[in-house]
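For chain A:
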Amino acid sequence: MPLLDLKHIHAGYNDVVIVNDVSVKVNNGDLIAIVGPNGCGKSTLIKSLLGMARLFSGKVYFNEDDITRIKPWQAVNVGLGYVPQTNNVFTNLTVNENLEMGAYCRSDKQSIKTDINDIYEQFPELAARKKNRAETLSGGERQLLAIARALMSRPRMLLLEEPLAFLSHKASMVVMNRLLEVLAAGTSMLMIEQNTKIALQNSAYAYVLNEGKCVIEGKGPELWENKLLRQRFLGLDKEEVLALED
Partner candidate 1 sequence: MDPLVFILDALVFVGVFMLLALSLNLEFGYTGLGNFGKVAFFMVGAYIYAIAIQFGLPFYLSLVLCALVASILGALVSLPALRLREDYLAITTIAFGEIVRIIFKAEQSIAGGVWGISIPSIFRDLNLSIRMSVVANLLLVYFVVIVVFIVLQLLTNSPYGRVLRAIREDDEAVSVLGKNVIYYKVQVFMIGSAVAGLSGGLYAQYLRFIEPNMFLPLVTFFVWIMLILGGSGNNKGALVGALLVEFISRGSRILKDYVALPVDAHNVQYIMFGVLIILIIMYRPDGLVREKPLKADWIERKITHGNS
Partner candidate 2 sequence: MTEQIIINSLVTASLYLLAATGLTLTFGLSKFPNFAYAEFVTLGAFLGLFVLRNPDGNILFALPIAFVGVGLISVLSYSLVFKNLVARSTNLIYLMISSIALGYVIRHGIAEIWGWRTQSYQQVWTIYRFGDLRITTLWILMIAAALLTGIVLHLFLTRSRLGKAIRAIANNPDLASITGINKQKIIILTWFFGAGLAGMAGVFRAAATRVVPMLGWDILLPMFAVTILGGIGNFYGLILASLILGFAENFGVVYLLRAGLSTEYRMAIAFLILIILLIFRPKGLAGGK
């Protein structure tokens, strides 16, 4: 059984359907990527399963429980940690307080402390900035903090929304390596990302969305080599691609 199972999702905002019949499976311990151009519906897909966008139809199963149409604040309790793309840290709280907020739904004070210390070992960049307000962090550090904050709820799975956007090459490498360490430690991940190369090369399986539909799926690295991807991804007509390849 997959850990997360999205079945035939139709989602959007108000009365506009943006995601059209998309199904995604995430197996325990895997990193699954969803890629696609601007406006293809990848963010809407993630938001719809967290109750932040409108889910018209489809089913969401997590750990075999039906969690279709949960409310945003219930997600942490079922074991989903969400890292939004922007505004993903509490800027007026210190780094340490941000981590504490991440553990808001937990009551085991002692183990929260241990977990925070573990996070600092794992993310030395954050340890150095413990007492600083999050607004003083750089883009890469903020992203790390957002991920660390989500980890503080001890999620079984992380939902990552373009974790590498706005980051320099160096910073995206740091963030991605950290993510891989977290993955290796047993947290599954569903990641949507523009940085297709990094996303595909590191994912067990990937889905390519275009205009709200899944146009191609497969093993990440294989997909990266696939010539069809290029055509699908850029949304070009076949002739155009052929012309380009001449």
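Criterion: a contact is a pair of C-beta atoms (placed from the backbone, for glycine too) under 8 Å apart; a residue touches a chain by one contact, two chains touch by 3 or more; residues count from 1.
Keep in mind how these were chosen: all candidates are chains of the complex that A comes from, given by their letters.
Bear in mind the structure is a predicted one, so any value in this text is a computation, not a measurement.
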Touching chain, any copy counted, for chain A within the complex - options 1 or 2: 2
Contact footprint of candidate 2 on chain A as seen in their complex: 50, 52, 72-77, 82, 84, 87-93, 97, 100-102, 104-105, 149, 153
